[in-house]
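With one protein chain removed, the remaining protein chains of the complex are shown where they sit.
On to chain A.
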Amino acid sequence: MDKYYGKFGGQYVSESLMNTLDELEKAFDEAMADPSFIEEYNYYLKEYVGRETPLYFAQRLSRKYGTKIYLKREDLNHTGAHKINNVIGQILLAKRMGKKKVIAETGAGQHGVATATGAALFDMECTVYMGEEDIKRQALNVMRMEMLGAKVVSVRSGSNTLKDATNEAIRTWAKTAEDTFYIIGSAVGPYPYPKMVKEFQRVISRESKRQILEKEGRLPDVVMACVGGGSNSIGMFADFIDDRGVELIGVEAAGLGIETGKHASAMALGQPGTLHGMRSYLLQDDDGNVQLAHSISAGLDYPGVGPEHAYLKDSGRAKYVSITDAEAMDALMELCRLEGIIPAIESAHALAYAFKKAGSMKEDDIMIVCLSGRGDKDVNTIADYLAGRGYLN
């Protein structure tokens, strides 16, 4: 079935959303086939987001780890991460469909900020759903969204975090789909969302491929990205999936360690389930209730994973590994000191595995790591972590 990736994906939503999803799929397919839509999307990516982003050869890291490490600098995008690529695409689609309002869910607030930004740019009414717990943890991003004119709704339901904010956004959407467009930030949700997010993030790998061919005259050996729901990683993989010689590695968050149960590696335990409109791997307890994820990185703190990733794992095309909080923080500090780049904690997970992987690579081998976002938003978390560990002493 075309709404599926192998046995994953689908549309596990209430009946009242089925026609909406159908309309959305048609509108999306038409837009993608319309050169003027693509032109407009590319215009905003260039002039507003600041693309293309550099594929930076990390000299000092490469020397230290004995292999060629390139960083795809999504952290240099407007609003500080790859999230804006997808928001621009979806909001242009919303506009094309005649919708006046947009809603979004957010955990750490990055997707919320990106959506609020796009809504300001295109003069749309914007409401962002955010768990009460996350609102407390991410006060700065709440303020950013409000400055940009968005309304932030505090969600008090279940665990008061991202998964509950997503449920609330789905509920609101089911009520208001006639005039409201739901902008999902990750490669999750009911079909066609995983496909839309992939297409709007594909620019990451399209640029990377051209850039590496220019710089090295050949394809990379390894491409790597962190995986929460999986939006930067599916974008980073997209144009390399058909290049069988390129090894694709997704890095999930192992939190305090898989064995502790406090982690966010939906694929590590390999249990399929349904949540947020999709069938995919899902963290769940003995009764089939969704389990809370844990990661120091709010952006990876999600109990599920995009259905195409579940499929890439099962088909063996991509490999998924995990990195603990501590490993990610070490990698983060290392990038600060060796390259003068403060990465998002999410992206530091990919870096940490890159450093491990480098051990089995040769000097002339090439690895591309997606640096999905910058770490400014994480400074408080980093400070707390370092204080607890006495890292800087």
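By definition in this document, a contact is a pair of C-beta atoms (placed from the backbone, for glycine too) under 8 Å apart; a residue touches a chain by one contact, two chains touch by 3 or more; residues count from 1.
Going forward, contacts and distances are computed from a predicted model.
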item: Hidden subunit of the complex - UniProt protein name among "Energy-coupling factor transport system ATP-binding protein", "3-isopropylmalate dehydratase", "Tryptophan synthase alpha chain" or "Monoheme cytochrome SoxX (Sulfur oxidation)"; value: "Tryptophan synthase alpha chain"
item: Listed residues A:R60, A:K101, A:R171 or A:R206, member touching the removed chain; value: A:R171
item: Residue of A:L282, A:I296, A:L312 or A:A350 in touch with the missing chain, whole complex considered; value: A:L282
item: Where the unshown chain meets chain A, residue by residue; value: 3, 10-16, 18-20, 157-158, 163-164, 167, 170-172, 174-177, 272-277, 279, 282, 284, 286-290
